[in-house]
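The other protein chains are all here in position, but one chain of the complex has been omitted.
Showing chain A:
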Amino acid sequence: MRDAMPKWADLVLIPLVSLVLAFGLSALVILAIGEDPVAAVRMMVSGALGSTYAWGYTLYYATNFIFTGLAVAVAFQARLFNIGGEGQAMLGGLGVALICLSLPWPHWALALPAAALGAALFGAAWAAVPAWLQATRGSHIVITTIMFNFIAAAVLNYLLVNVMRPIGSMDPATAKFPSGTHLPSLHDLLAPFGIAFSRAAPANITFLIAIAACVLVWLIVWRTRLGYEIRAYGQSEPAAIYAGIRPVRIVMAAMLISGALAGLMAVNNVMGEAERLVLNAVEGAGFIGIAVALMGRSHPFGVFLAALLFGFLYQGGAELALWTDIPRELIVVIQALVILFTGALDNMVRMPLERLFLALRRGRA
């Protein structure tokens, strides 16, 4: 028995059709509140893709979502639902802040690997506790990672208000990072090639790290023995035990990688953009990572594309709220519809398409 559909249809066509449906329904909602959907689309496209400034924001958000999306995707290969990307990214920010503020860094090229290491370690450490509880005590990872999000928020709140706030400041945030830690923006990176990119946009070198992370995750999951064991465990725990794969080891490994990826997001938003650690720096990117992984089918390339889409929605939506009467909440509605159609209602699109492909094949045969 062969699969009903070719692989490309599964990977590209279904998400695309789902997306069209989601946008169609969004257009109806916009019509219903008395606004013009065509104008709204035009506004979103120009706001998110219309200039290098717009691209700079879209790519900046996309970078966040790539990291948190990869985090969810890696854990999901082991059938672990890591809802804790938010907290792991917050702790990653703490790691970045501690490293950036602890030494008088002479150049970003030295500060970047150190900060990335700190971010990954802190993120992984925050994932390690729920992972250990899951692996040895059977405490459900969904519950524990959610709770660790709240603990992370409380910890950061305490640290920023009481410990890390510079004396005399009213703002619950750390001091500005020294200039030796400032990362080059896409403007700086593209200038030598004669490409003029907006100076004000926050997209920075971390975008390239995110692309590298996609490749690395792909290599780990599909080309290494560890990835093989993670996937085997995710598909069937009894089979993994039969093969001598130790579940505790796999749960820990998958969650540590996942936490490290979520933590790495802090390199982008804390080190690359804010250049200090502020309260609530993650802004829900950890949760959007779930949708990104879902839509990207837990594959790094899919995650990359889905992150770009959500970056577009995020930036385009912000522009829409800024320049039109369409309320900001509607953007959340559109994002929710995209998640609903690409994630939850997958079968609604899949079944008719499968039938169509079958009919086509019969017609040819």
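Worth pointing out:
The rule is simple: a residue touches a chain if its C-beta (ideal position, glycine included) is under 8 Å from a C-beta of that chain, and two chains touch if they have at least 3 such contacts; residues count from 1.
Simple rule for what comes next: contacts and distances are computed from a predicted model.
For the omitted chain of this complex, the UniProt record lists the protein as "ATP-binding cassette domain-containing protein", which is one of "Osmoprotectant transport system permease protein", "ATP-binding cassette domain-containing protein", "ATP synthase subunit a" or "ATPase". Checked against the full complex, the one of A:Arg42, A:His140, A:Arg199 or A:Arg361 touching the unshown chain is A:Arg361.
Only one of the listed residues, A:Ser169, A:Ser236 or A:Asn347, touches the absent chain: A:Ser236.
Listed residues A:Val161, A:Ile195, A:Leu219 or A:Ala336: the one in touch with the omitted chain is A:Leu219.
In the full complex, the hidden chain is touched by chain A at residues 1-4, 219, 223-225, 228-229, 231-232, 235-236, 238-239, 241-246, 354, 358, 361.
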